[in-house]
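For this view, one protein chain was removed and the others were kept in their places.
We call the chains A, B and C, going by the order they appear; numbering starts again at 1 in every chain.
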Amino acid sequence: MTAIITAILVIAGIGALAALALAIADKYLAVQEDPRIGLATAALPGANCGGCGFAGCADYARALVEGTAAPGACAPGGDAVNAELAKILGVAATATEKRVALVKCCGTRSEAIRVGDYNGICDCSAAAATAGGDKGCRFGCLGYGACANVCPKHAISITDGLAVVDKRLCIGCGKCVSVCPRKLIELVPASATIHVLCNNPVRGPEVTKVCGVGCIGCHLCEKNAGGKEANHFTFNGFLAKVNYENPPTDATLADKCPRKCIREDAHFETGN
Amino acid sequence: MKTVNSAFKFHGGVHPQYNKDLAASKPIEAMPLPQQLVISMSQHLGAPAKCLVKKGDAVVKGQLIGERNGFISVPVHAPVAGTVAAVEQRMGPAGGWADAVILDVAEDQSAAPAFLPPLDWKSASREDLLARVNDAGICGMGGAGFPSAVKLNPPPDKHCEYLILNGAECEPYLTSDYRTMLERADRIRAGVEIMRKILNGPAVRIAVEANKPDAIKALEKAFADIEGNVEIVVLPVLYPQGSEKHQIYATVKRIVPEGALPIAVGCVVENVGTVAAIADAVEKGIPLTERVTTVSGDGVVEPKNVLAPIGTRYADLVAFCGGEKDGVRKVISGGPMMGFNVPHLEIATTKTTSGLLFFTSAKVFQYTSNACINCGRCVRACPMQLNPAFICSAVESNDIAAAQKMDVMDCIECGACSFGCPAYRDITQNCRRAKASIRAAAAAAKAKAAAAAK
Amino acid sequence: MCAVMRYLIIIVGAVLVNNFVLNRFLGCCPFLGVSKKTETALGMSGAVVFVMTVASAVTWCLDHWLLDPLGLGYIHTLAFILVIASLVQFIDIAMKRFVPPLHAALGIFLPLITTNCAVLGVAELNCKNGTPFLESVLFSFAAALGFGFALVIFSGLREKLAWADPPRCFRGIAVALVTAGLLSLAFMGFNGLVKLPY
Partner (left out) sequence: MKPKDTSEHYILSSSPHAHADASTSRIMLDVIIALLPALCCGVYFFGLRALFLTGTCIAACLVTEGLCRLAMKRNNTIGDFSAVVTGLLLALNLPPDLPVWMAALGGVFAMGVCKQLFGGLGYNPFNPALAARAFLLISFTGPMTTWTKSAWTLSAGNVEATTTATPLALIKKGAEGFDWSQAALIKDLFIGNVNGCIGEVSALALLIGAAYLLWRKVITWHIPVAFIGTVFLYAMFKGGVPPLVHVLSGGCVIGACFMATDYVTSPITANGKLIFGCGCGLITMLIRTAPTGAYPEGVSFSILIMNALTPLINRFTQPKPFGKVKK
């Protein structure tokens, strides 16, 4: 009996001493950290995609609390997360619409010509730096998958020498936008259904020389979509561009395009 | 004046097959004028020149058609008389697109050329000479195309102690500098005297690789009675002996610090062809509008050293050399170690086009890369003493930060690593990729900082 | 045998011959967890060296001066865990205050030293062998050094493996475990290199 009591007392005594030491340490050595950092980190999706421009969610959370970043940069989280963040930080939320990446080119290997046999690293920037790239069109998708390699959600695949985004998987982080040497990926509202899949602003004859589906700037789409006043399309040189502030919804526009570079809900099913 | 052997060997280097005999014995030959020239506004390092002509304008030989646009930039002149057919974007040899003047060459070339007034270098002031080098549109003709006027005008706190003439021509196949040294040694001498005056009398070192004894002899003859500290330095045959930093080490044993220009160690390096061009620009007032280009390789009927106006399309150039043989698989603008592949022959020569090589499948190696076996050949070959194997592996794993830590930015892209790689890895291309990515990131960071400052 | 020689043998024995990770298979959790980067591995090694040395000294005193006189040898495991756990907590707090970058790098693995069987293992071994105080501390120090040595070597290997291209199913921890096995195989060469005094 005494043995049991001694044991209990000894262990309890050691425990009490250790607790005292820890309590003192906690009081005198503790580091004050803003509790909001933990809250903000927990509110973020934890995908660590880096789309906000910071090294992962925790880093973004720290920047938010320190005031060097504003909520609204988290595309994967969407409105709900941004509202939550704004609540934690005590600022007004800015609404963001879900955006997805769009590859503005439809010149597959079977539609657009190549001007050389590229032999080198399988990377778009590397290919573009070699004699300007092997694709005839100097604005088109090279199809070496730089965007697919950086996509944290594996939403981009290369089909027939062309990058294709799966709208359902895309979280709109924008990493692909910055790695594309041809700068032909754009973040567009997920709700838009009609897209011009071309990035070549030069004159028609130059385009038809290198691509079977390149935009020649014929303005037919604009005419079919209610003319200039309807303001569904804008033009950059000889290149039509969907006005994503006011996107067209008429599915027949795609069929009416003589160059077949207008596609409905390009490549992907309607996202959510 | 004396001839000495280089006593300083830099680390690494490789020995490619030189194959210079294809064109070495062919004297420089001026080619008849082609029907059309494509004169790029971006033939040099730095900002492209600003185009001064428009469609329909008639120009005469030597007329200024592109003006200097910024500090590091050079003007462009019309090589022949003709009419401007268009000003449009064209692809240059390196794959970049820039404005180019498409010039329909006039049949009648009798119109008086618009050359600059000749200068007597002995009586002209240093500033006048420098202005002339600038106005004549002279840039380094060895490959990089650095504006010569900038090079010859060091900042006031720097003094040029050595003027080094680069006659190494370490790239295989190329013989344009060799022929220039052989046939135009007197022009090189005149250029040296002018440059010496501009640079306030530095010592002169003429660096020539040992495999060009004829050129050394010709230079010795031309420079026999020159006064002052002038030496011909015979370099051992080793690629990349023509690299600026390594040539400085091999001739005067000075090491250019990373990220610095040769003037940091009191040196100015200029290609021999450029020196001859400077002589012409000063003494005869002729701007830089033509150059010697070696057309060679096993895919060309008759290899030649061609004196062609700048802007000659490659198709015209090769036609003058008997055309290309059947089965050409690769066309290289420049030398095989550092030159650029071109996809078609519509591309035109620039002030830096030292060679145009055509290779048939017998000389072309097509490859698939295998895993690095860590053999260390690239480490032994790298003249910059980097670790190309590890840099390449890091870049392939998208670890650009690791590559940067291993000093990839010091890489001179000479290709010595890829040349000897038994696994046929794209080491040089990966280094290039890492450098481009680091530069882009730095530019983006700068832009972001600038935006934040606003 | 002179004392210096004896200490040398203890050190060589604990670092190379009976390496805690590669021979006794203690402390495998941090060995696999904190070996992705050499910098972190070095930090972890330092932390373990410190914790193990201090812990063994404290536990030795506890064992010899408190538990043994009271005849409570049978609860020493319990007591050791208690002491080690609070010690690690203390170091955690101190490190957060004084070397925050290292604290951030070690992350979850610093509290995990609490459950690092190597720390408890060395205390148990000392207790079982009845080693004198100085040798206990030295042995613990050397054992921790051995742990750190193995950890740093392994982190180097894993940094190299990050560039490798193993089959999909073996990526990550699987290939790391195979590497650890091969490393252990290599260390078997030291078998019997020195005869430990106990």
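Convention: a residue touches a chain if its C-beta (ideal position, glycine included) is under 8 Å from a C-beta of that chain, and two chains touch if they have at least 3 such contacts.
These figures come from a predicted structure and were not determined experimentally.
Trainee: Which visible chains touch the chain that is not shown?
Mentor: Output: missing chain touches A, B, C.
Trainee: Looking at B:151, B:245 or B:351, which makes contact with the chain not pictured?
Mentor: Counting the whole complex, the residue in contact with the absent chain is B:245.
Trainee: Which of A:84, A:134, A:186 or A:222 touches the chain that is not shown?
Mentor: Of all options in A:84, A:134, A:186 or A:222, contact with the hidden chain holds for A:134.
Trainee: Of the residues C:73, C:130 or C:156, which one touches the chain left out of the display?
Mentor: Residue touching the chain left out of view: C:156.
Trainee: Looking at C:8, C:134 or C:182, which residue reaches the missing chain?
Mentor: Answer from the full complex: C:182 touches the omitted chain.
Trainee: Of C:7, C:25, C:50 or C:190, which one is in contact with the hidden chain?
Mentor: Touching the chain that is not displayed is residue C:190.
Trainee: Using the document's contact rule, name the residues of subunit B that touch the chain not shown here.
Mentor: 10-11, 14, 16-17, 172, 245-246, 249, 255-258, 260, 328-332, 336-344, 359, 364-367, 370-377, 379, 382-387, 389-390, 406-407, 410, 413, 415-416, 418-424, 426, 428-429, 432
Trainee: So that we can see where the missing chain sits, which residues of subunit C does it touch?
Mentor: That gives, for subunit C, the contact residues 38, 152-154, 156-157, 159-161, 163-167, 170, 175, 178-179, 182-183, 185-195.
Trainee: Provide the residue numbers of subunit A that touch the chain removed from this figure.
Mentor: Residues of subunit A in contact with the hidden chain: 110-121, 126, 129-131, 134, 136, 208-212.
In this section, only the chains that are shown with their structure count from here on.
Trainee: In whole angstrom, what separates the CA-based centres of subunit A and subunit C?
Mentor: A distance of 44 Å separates the two centres.
Trainee: When the C-alpha atoms of subunit A and subunit B are each averaged to a single point, how far apart are the two points in Å?
Mentor: Each chain reduced to its C-alpha mean, subunit A and subunit B end up 41 Å apart.
Trainee: Can you check the complex and tell me which residues of subunit B touch subunit A?
Mentor: Going by the criterion above, the answer is residues 91, 95-97, 340-344, 366-367, 398, 426, 429-430, 432-433, 436-437, 444.
Trainee: Write out the stretch or stretches of subunit A touching subunit C in their complex.
Mentor: Result: residues 3, 6-7, 10-11, 14-15, 18-19, 21-22, 25-26, 29-31 of subunit A touch subunit C.
Trainee: Where on subunit B is subunit C touching in the complex?
Mentor: 371, 393-394, 396-397, 399
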